[in-house]
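A single protein chain has been removed from this complex, and every other one stays in its place.
The block that comes next holds chain A.
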């Protein structure tokens, strides 16, 4: 950490550093100083993996995709360092800098709406999109050669109606928390810190988790009223995580070791049409009952799925690992409702989020199968999309993406 970047952090703000923290280590010392003990609802921020992936799913989401608007690599790195310091403070339940006690002539460093709120298990997960590495065939920031092959552009899937204003992005940040104000506060402050380096391209709020990474908990329902994500990868199943979620140095991209690839899809549901659909048709669409959530041919929700008893075009059958050579993904999606569209229909659906080790072998393979065959396609439309490489977790003293920019 250079003197310049430490000053960058605080010179604007009037935040005074304790003398001990000021010596050389700068930002890192501050980040460490604001760490919270783990027993007050704070999720650890530093570590081998980013939090917000295997972390038990929180209640609320604010997901933002940013375009990088500078050509200056050093300035981008500087911002990532500042984001990391902010991330450590915010996930610890603290404001970033001063929220109300700074110079009266200056705007407060932190916007303040999370003052007095608990950490609410806030996690911030950063990913890098294909266009950070290269755009229109041109190298960006000298990163083209470092683009992982697994970070391939997603192909067109049958039925896609993607809105460019809700798709793509150079950098993404997934903010999850049990309090929506905490999640929104985090994105708002990161966006503010980023002005001049990044600009928000699109963002999405989500309110009801649709998948659980804690199988012993009640499986949540999606906007179709069905339990979903029953067979998700559990956040404490290290073996499955290593096999299906965490990228490994052996995969050929050392800077991604411990990271993961995220695919996000804004899936609009044709709510009104669905609601007029008979219970039988609804259940056939999923291949499970609406009440208990048991698969056809089984008694309880979590019973093994007798695939042959499910309709051939049912969602559960088509998406099941056993129908896909054992392929699994870690789903972490949220329901969304963005009011109504101009025709009075609910603008609602699923903001699908899935983490995996290699999207080409996992999401793309699954989605190709689903897009072509899933009976559910009558009731959904994919309208937004993104794929991002989420680097390993920041180490203490390091920053988001350090292994990429090193």
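We take it that contacts are C-beta pairs under 8 Å (C-beta built on N, C-alpha and C of every residue); 3 or more make two chains touch, one makes a residue touch a chain; residues count from 1.
Keep this in mind: contacts and distances are computed from a predicted model.
When the listed names "Putative spermidine/putrescine transport system permease protein", "ABC transporter ATP-binding protein", "Lipoprotein" or "ATP phosphoribosyltransferase" are checked against UniProt, the chain not shown comes out as "Lipoprotein".
The chain omitted from view is touched by exactly one of A:117, A:143 or A:199, namely A:199. Within the complete assembly, A:100 is the residue of A:100, A:308 or A:406 that touches the hidden chain. If you put the missing chain back, the residues of chain A touching it would be 4, 7-8, 11-14, 67, 69, 99-107, 115, 192, 195-197, 199.
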